[in-house]
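A protein chain is absent from this complex, but the other protein chains hold their places.
Letters A, B and C name the chains as they come in the text, with residue numbers starting at 1 for each one.
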Amino acid sequence: MAGTSKSDDITLDVIAEHGISGAEYKIILDRLGREPNLTELGIFSVMWSEHCSYKSSRRHLGKFLTTGKRVIQGPGENAGVIDIDDGDAIIFKMESHNHPSYIEPYQGAATGVGGIMRDVFTMGARPIALLNALRFGEPDHPKTKSLVDGVIAGIGGYGNCVGVPTVGGETNFHAGYNGNILVNAMCVGLARADNVFYSAAKGVGNPIFYVGSKTGRDGIHGATMASAEFDDDSEEKRPTVQVGDPFTEKLLIEACLELMATDAIIAIQDMGAAGLTSSSIEMADKGGVGVALNLDKVPQRETGMTAYEMMLSESQERMLMVIQPGKEQLAFDVFEKWGLDVAEIGTTTKTGRLVLTHGGKTVCDIPIAPLADDAPNLNRPHTPTAPRDVIEPSDIIEPQDYNDALVRVMTDPDMTSKRWIWEQYDRHVMADTMDSSQSGGDAAIIRIHGTNKAIAVTTDCTPRYCYADPYEGGKQVVAESWRNLTAVGADPIAITDCLNFGNPERPEIMGQFVGCIDGMNEACRAFEYPVVSGNVSLYNETNGVAIPPTPAVGGVGLIPDLSLIKTLKGAKAGDTLIMIGETDGWLGSSIYLRALMGREDGAPPPVDLAAEKRNGDYVRKLIRNRRVSAVHDLSDGGFASAACEMAFSSGIGATLSNPSDLPAHAWYFGEDQGRYLIATDKNSINPILTTANGLGVKAQIVGTVGGDRLTAKDGFDVSLSGLKDRWESWMPTLMSGATETV
Amino acid sequence: MQTAVIVFPASNCDRDAAVALETHTGKAPHMIWHKDTSIPDDVRFVVVPGGFSYGDYLRSGAIAAQSPVIKDLKQKAEAGLPVLGICNGFQILTEAGMLPGALMRNAGQKFVCKISRLRLANAQTRFTKLYDAKHEIDIPVAHHDGNYFADDDTLRRIEGSGQVVFRYVDNPNGSRGDIAGIINQAGNVLGMMPHPERAIDPLHGGTDGSNIFKSILGSL
Amino acid sequence: MIARVYVGLKPGVLDPQGRTIASSLNDLGFEEVQDATQGKVIELKLANGERDLVKARVKEMCEKLLANTVIESYRIELDETEE
Partner (left out) sequence: MIARVYVGLKPGVLDPQGRTIASSLNDLGFEEVQDATQGKVIELKLANGERDLVKARVKEMCEKLLANTVIESYRIELDETEE
């Protein structure tokens, strides 16, 4: 057969360039019974790349709790699906676009947003919220400013145009990301639980449709690039950068949702990493069928494209679907109405093989099962991270000037206001945003259109804890997510994750990976807070220097009644501040230690999962019983920073007290976990304290709300507006002046 | 009362506009596809919604302004049909020549989404008569190209004839004269960058935008 | 045939993009930059035709769509050699 005979092109170099190991090549020879041609080799290469096959991570991801009473679909589809009652389902996922964003920040970030949205509307959901978890290098690193500038503009440029509100996120700066920034985007969509679409291509002889933008030579080898670390030659390996087209994406959403309202679609899959290859193979593999595609029919943007290029292109805004026979015309009509390219490019077959024809010749004929199932599943060696010493409060001298200490903590890059970022995002489009970045709250709150219920959404990760102790850090990531949802009165339901790590071939990196997963999983189980979707991004390292382990999670919770929402902005003059949770004054790996002493050492705060759950359940109950006027969780920067943020958001000062016998720096800046700050009126104080006592929850009075200063009797005394100005101006100052292109 | 919202490819505040109209009239508006050649005769008020029609490619609103439906909209507006253009809708109305001036890239070059405080420059129009002229109102903006420009003569003319309806207290985009919204000479076509349809619900953006809908609908 | 349409802001229209470019260049140490303006070039690939007719058509495109004559002026260049 023409084109599938051994090609002279397949030299050892070519095999190596495709990232295929000797052992892997043997499997290919064995499965095919002959040598592959270049197209076939390319297909094996992307399917078995880290990005598509999860070869280093698969066995560890399998440990996660992935089921629960509200889980409709866990990991394995384009996104996870959860039940939020009344026949409504939430579909959500988070994904990384780290490497492309470093190379071309605007387009890299924009296409990251586009990609994650496609994962969600592919399953029948209308996207209703976007979030972004970002890590940049040191603020004064020469590349940071232009990367920040481009990434934020790209995220906004795409989401704003499509008309989905970007409602929250997180932003860190650290030298550990100087050479590898992280751009993780999360999309949340709303569907009817009985109209969720899956990717399994069922049935034989059904037409396969290609919809969306034309195929160009964009991003060829994007998937393999995401599976290799950068070095100084990375310039050479640059694939043609993908450019996002949010206009087409918007049309694609409307067209797909319109067709999904009929019974024309059997299966649907977006073309993400490894484009046509992975979408067609995954659909076929899940449905247990074969696929025959005629590549001449693929809409093409450029002339002279080879089969290899078409199969590996990562052009954006494309979908593949299996259509119900007899409904072809309906599909054509809908897509043409929306002005999209559409073509019938093949059929499902009973051969179990992927057969491609191009120019009248068969250019690929390979069995599908090995591509998906026989993908390498490695058990890479992993060395656990060595434990660090615990730092006691008495090991750290108190600051001479508490006002200065407070200012330095609140103007630490991670702590400052990110207004400069979120004012570039349309947070209000769709008119259901009840709360967003604007209030600096713990979680964004999105009303379910036309109902009296809402979802709460948040992204979280504290990389410095994960670096210090992957296992405890992993627990903390999930605990903080759960806590942030709880703090707005939501029932936490499930998470998506985006696991960003260095080179898995190094045992210490693999040790971080395994440690984080084990910690996260333990917390997921303790809270019955399963993982329903996720993404792994490895090889985030440059010249052998890896990023801090950064397992970001995106959490979703349900608020059954809009009148029961509480956030940090409701504190009123005369309210009493009560702290829920135990304080040991934990300063190891804290913002305080970093901001004041330039130290990043010490064991991170441990998470007592049982206490975390007990405290959170109690806070949620207080919110539901209308006992509180404002709530904020305690995390980075401890009690002092939580009190500042509550004061900034509520527009009123506070006087704080220290009822413990801890020194003031440990009490105000310690980062003990499982804690909340609540503001309440005086009638509720006693009931709150008494009930807490009965439940074994630590609750203590820690201040009063009022005035225009932030005062701690044994510490600082600053004007609220003065502090707020400094907190607000850090990022505009950083970003002022010229920005060079990267 | 029958109202209508025009939908362009990549309009994205069309649903929000429809919700606002239904909230104030009790009746769902017609959603008119840009390729339609006419607006039904029973329509008494039209909203040209916000969004990124045609991706804002070339210039915001430029391609949409050439849509078949705009011809009919122009004719009906000349005959007195009230029209409200919000954000991208305002850009479209200026591109279509239904309102004077143009909307350029924000002076700060960035997309800006924030609550903007507005002064009523003219509280006597059919769209603003329920407002207290002394009050300032809070309405969200979300745009990249909201920097209003008109040449000196035009500016003098619209200022002189009370066509400037809203001004920013804190100009977010560099607009000349802090202009946030203007009306045509006949007083039936209003264009504004801030989004009143995002300010009709106490749970979302406040209710300062409601009076625009109440004023114009009440005048019909 | 290729038509190149240059679209720029009319004199007297404040050009915030141009201004930002100039001041960014100054910030980066290019002090010789006194002013900057930014415009668009739209390159159209057209069916061949009689030069004057083509030019008239492109002019019509500009008036209708490619330029907003409230703020912009345009200039057309035809290039028969290419293609």
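Definition applied: a contact is a pair of C-beta atoms (placed from the backbone, for glycine too) under 8 Å apart; a residue touches a chain by one contact, two chains touch by 3 or more.
Here the structure is a predicted model, which is why all the values come from computation and not from measurement.
A.B. asks: Out of all the chains shown, which come into contact with the hidden one?
C.D. replies: A, B, C
A.B. asks: Among A:Glu24, A:Glu95, A:Asp119 or A:Asp245, which residue is in touch with the absent chain?
C.D. replies: A:Asp245
A.B. asks: With the missing chain put back, one of B:Gly55, B:Pro82, B:Gly101 or B:Gly146 would touch it. Which one?
C.D. replies: Touches the omitted chain: B:Gly55.
A.B. asks: Applying the definition given at the start, please give the residues of chain A touching the unseen chain.
C.D. replies: Answer for chain A: residues 103-104, 106-107, 213, 216-218, 238, 240-243, 245, 247-248, 301-302, 315-316, 339, 738-742 touch the chain left out.
A.B. asks: In terms of residues, what is the contact footprint of the unshown chain on chain B?
C.D. replies: 54-55, 57-58, 63, 66
A.B. asks: Provide the residue numbers of chain C that touch the chain removed from this figure.
C.D. replies: Its contact residues with the unshown chain are 6, 8, 18, 21-22, 24-25, 28, 30, 32-47, 49, 54, 57, 60-61, 64-66.
Assume only the chains that are shown with their structure count from here on.
A.B. asks: Where are there more C-beta contacts: B-C or A-C?
C.D. replies: B-C
A.B. asks: When the C-alpha atoms of chain A and chain B are each averaged to a single point, how far apart are the two points in Å?
C.D. replies: The computed centroid separation for chain A versus chain B comes out at 36 Å.
A.B. asks: Can you work out the whole-Å distance between the CA centroids of chain B and chain C?
C.D. replies: That pair's centroid distance is 29 Å.
A.B. asks: How big is the gap, in whole Å, between where the Cα atoms of chain A centre and where those of chain C centre?
C.D. replies: So the centre of chain A lies 41 Å away from the centre of chain C.
A.B. asks: Could you tell me which residues belong to chain B and also touch two or more other chains?
C.D. replies: In chain B, nothing touches at least two other chains.
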